[in-house]
Structure formats: structure tokens, C-alpha cells
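Removed: one protein chain of the complex. Kept in place: all other protein chains.
Coming up: subunit A.
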Amino acid sequence: MTVSAILSVAIALLLSMAMFMVTINVSKMTQNIEGQLELQVSLSPGLSDDKKESLEKEIQSVSGVGSVTFSSKNQELDKLISENGEMFARYKDANPLYDIYLVEVNPLNTLEDVSDTISTMDGVVEVNYGGGAITRIIDVFSSARLGGLLITVGLMFLGVFLIRNTITMTISTREDEISIMRTVGAYNFYIQMPFILEGISIGFYGALIPTVLVSSVYSWLYYESGGKLVSDIFSMVPPWPMLGYVVAGVFAVGIILGMSGSWLAVRKQIRKVR
């Protein structure tokens, strides 16, 4: 009986832990994308410092705009050279690039609006960003994150239900003992305690299986793939210390599930008779 209870808890926790790991990683990837998403506002050449300053203030006042950073065309060229090689060094004498403002946008779904507003401003040549595809990816990722969390929570409830059912079966064989205990005046907590302890141990052993399994599979995946899928943007969360927290969380959840499941079951049994 106990074995089947442990297994059912283990399965519920395994699924929710796996789901949670996916969610964490999707979340991280979303952050990566968001972090790299900024509007690049190119300024008309020869704009006076005063004009630049007032333009910066104007951009800053648009709703949805986070930080605004200035980067001169020389800085931009240096970045180009360091990212793409010395062959760009020959432009040093006649730099064809623009001075730019890097504009962070928050929330990201206002990206297009903000971009439209800024591009009509005086002194702005053009506004660049990744385009519609990026915003769509972000939408998909945030729904995936929400879905993942919902499924995780749902599976936890399933866990409570499974434990409650299994303990109910265990208890029905001890129905006589419980009713005799009530007859001789045992307090409810005295009757419940052994079952709750049993629930805790079911939760503990039920958490052991999924934590070992998911931790090893995740670590293997991480080191095998070098920590990223396809490109840097889709990088995985490093196993340590994240797995430590997740494992501790799964044990806590398992124990709470076990406790509440058996508490519900034994409570029902005690309530059966007055």
C-alpha cells in the first residue's frame, strides 16, 4: 500500500518537476531575448549637443521607455570591429555610422508603438529592432511559461488526491482501531499523528525518485549540449545552484502533499462517526 502511494506521489512530482524545469528555462530564454531587445535610434549626422539632449528627454518621456543610452558612432564602430573583425578598422577615418540612442522598452509589447512614436521625432533617421517575429516569440514564451506553471500546480493537486486515496485505503483496514480509539476518548490529533507521519514519509520517498531522476537528466543534458540549444539566446539555466533550490522545493512540496493528503483522509475517517 505504501509502495503504491510513494509511486503515485513520485509520478505526480516527477511530472511537475519536469514541467517546472521547462518553465524555468523558457523563462530564462525569454529574459535573454528581452535583455537583447532594444530600439536602436539613429540620429541625423551633425546634430548639436543641445538638440541631442532635448531629443533624449523627448524619448525618455514616451510611455513604455526604460533607460536611454547614448552611443557615439565611434563607439559603435569599435563594437563592430570587436564583434566582426579588423576588416572594419579601415572605416576609422571616414566613419559611415550614426550616433545612436539605445532605448530599452518595458513592457515589451509596446515595442512597436514606441518605435513608431520615436521614428517621427525630429532628428531621428531611423529606428531599428528585431521586428515582429521577436515579439511573437516573446508572446509564445510567456504563454508557455504561464501554461507550465498552471500544469505544475495542477499536478500538485493531483498528488494530494492520489495520497488521500491511498491513505484512505490504508485507513479503512484500521477503521476498527480508529473507532475504538474514539470510543475510549483519544483526541483527534492523537489518532491523526501516526497517519500524518506516514504521509510525511510517503512524501519524502516520493520526492526522492523524481529529484534524482530529473537532476541527473538535466545535468546530463546541460553538459552534453554545452548549456545552449541552437544559439546563445536559447541558453539553459546552469544546473547549480538552481537544481539545489528546485530539489529542496520538491522535497518540501512532497512532504506537504503527503501531510495534507493523509490528514484529509484520516480526518474523513474520524468524522465518519461522532
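Quick notes on this one:
The rule is simple: a residue touches a chain if its C-beta (ideal position, glycine included) is under 8 Å from a C-beta of that chain, and two chains touch if they have at least 3 such contacts; residues count from 1.
Assume contacts and distances are computed from a predicted model.
UniProt records the chain missing from this view under the protein name "Cell division ATP-binding protein FtsE", selected from "Cell division ATP-binding protein FtsE", "NADH-quinone oxidoreductase subunit NuoF", "ABC transporter permease" or "Beta-ketoacyl-[acyl-carrier-protein] synthase family protein". From the options A:Thr2, A:Gln31, A:Asn188 or A:Ser216, the residue with contact to the unseen chain in the full assembly is A:Asn188.
Residue-level contact of subunit A with the missing chain is found at 176-177, 179-188, 190, 270-271, 273-274.
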